[in-house]
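On to subunit A.
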Amino acid sequence: MIELINVSKSFTLHNQGSAVIPVMQGASLNVAAGECVALTGASGAGKSTLMRVVYGNYLAASGRVLVGGLDVAKAEPREILALRRETLGYVSQFLRVVPRVPTLEVVAEPLLAVGCDKQAALDKAAGLLRRLNIPERLWSLSPTTFSGGEQQRVNIARGFAHDYPAMLLDEPTASLDAQNRETVLSLIEEAKERGAAIVGIFHDVEARNRVCDREINVSEFTPGMVA
Partner candidate 1 sequence: MNEYNFAYLDEQTKRMIRRAILKGLAVPGYQVPFASREMPMPYGWGTGGVQVSAATLTPEDTFKVIDQGADDTTNAVSIRKFFENTAGVETTEETEKATVIQTRHRIPEAKLRKDQIIVYQVPIPEPLRFLEPRETETRKMHSLEEYGLMHVKLYEDISQHGAISTAYAYPVKVSDRYVMDPSPIPKFDNPKLEMDAIQLFGAGREQRIYAVPPHTKVVSLDFEDYPFEATKADHPCDLCGAEDSYLDEVIMDDAGNRMFVCSDTDYCRSRREAGHKGRLAEENAA
Partner candidate 2 sequence: MTPLLQVKSIEKRYGARIGCSDVSFDLFPGEVMGIVGESGSGKSTLLNCMAGHLEPDAGQVIFDTRADGPVDTVTMSEPERRMLSRTDWAFVHQHARDGLRMSVSAGGNIGERLMAVGDRHYGDIRDRAIDWLGRVEIEKSRVDDRPSAFSGGMQQRLQIARNLVTGPRLVFMDEPTGGLDVSVQARLLDLLRGLVREMGLSAIIVTHDLAVVRLLADRLMVMKSGHVVEAGLTDQVLDDPQHAYTQLLVSSVLQV
């Protein structure tokens, strides 16, 4: 479902003497449907970079980045947007939303974007918010005013609203209390159950051991570092 073939990534800083900073080289991996793979490696080894390359947020310098058959490294913007809408979900650490949109709609939005019936979308959103212990009185408010923890849970609810066949998870359990952590882990397990291919970063070792089928140390792809 998610396949990287010999992908490299470097940053060229044109405004700082055109310094070229290679950050990834020869990255190859393959994640099948129903599989969860953890990216490991020291801070700065390029875990987030790799996730961003998969999501199309960073432009791969070479190699192929296949998600559901589409080469993200070469795709047109609208193809990547369609991929993100239908196939590839991304739960980042930070919630980025438009001010004024109520929480319930923020969570339901990915469902509406794929043409889901409005009531069904809101019902599903409500179910997720309930599972993640967001008090119902907050649902009609914009999450921009919420605490960091609440925002993170809203973000997770949004990320799991649509049943994406492929998902990227960036520290989904960080700074959650035990109960919410448990909920998120079951959400991940449910996603695997229905056949989602998942790539994630989990600093929480216990969580990693519970949901991940295998680990990939991205230091292997870091230029100048020997794993």
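By definition in this document, a contact is a pair of C-beta atoms (placed from the backbone, for glycine too) under 8 Å apart; a residue touches a chain by one contact, two chains touch by 3 or more; residues count from 1.
The set was built so that all candidates are chains of the complex that A comes from, given by their letters.
Here the structure is a predicted model, which is why all the values come from computation and not from measurement.
S.K.: Pick the candidate touching subunit A in this complex: 1 or 2?
M.R.: 2
S.K.: Could you please specify the touching residues of subunit A with respect to candidate 2 in the complex?
M.R.: 11-15, 52, 56-59, 77-78, 80-81, 98-101
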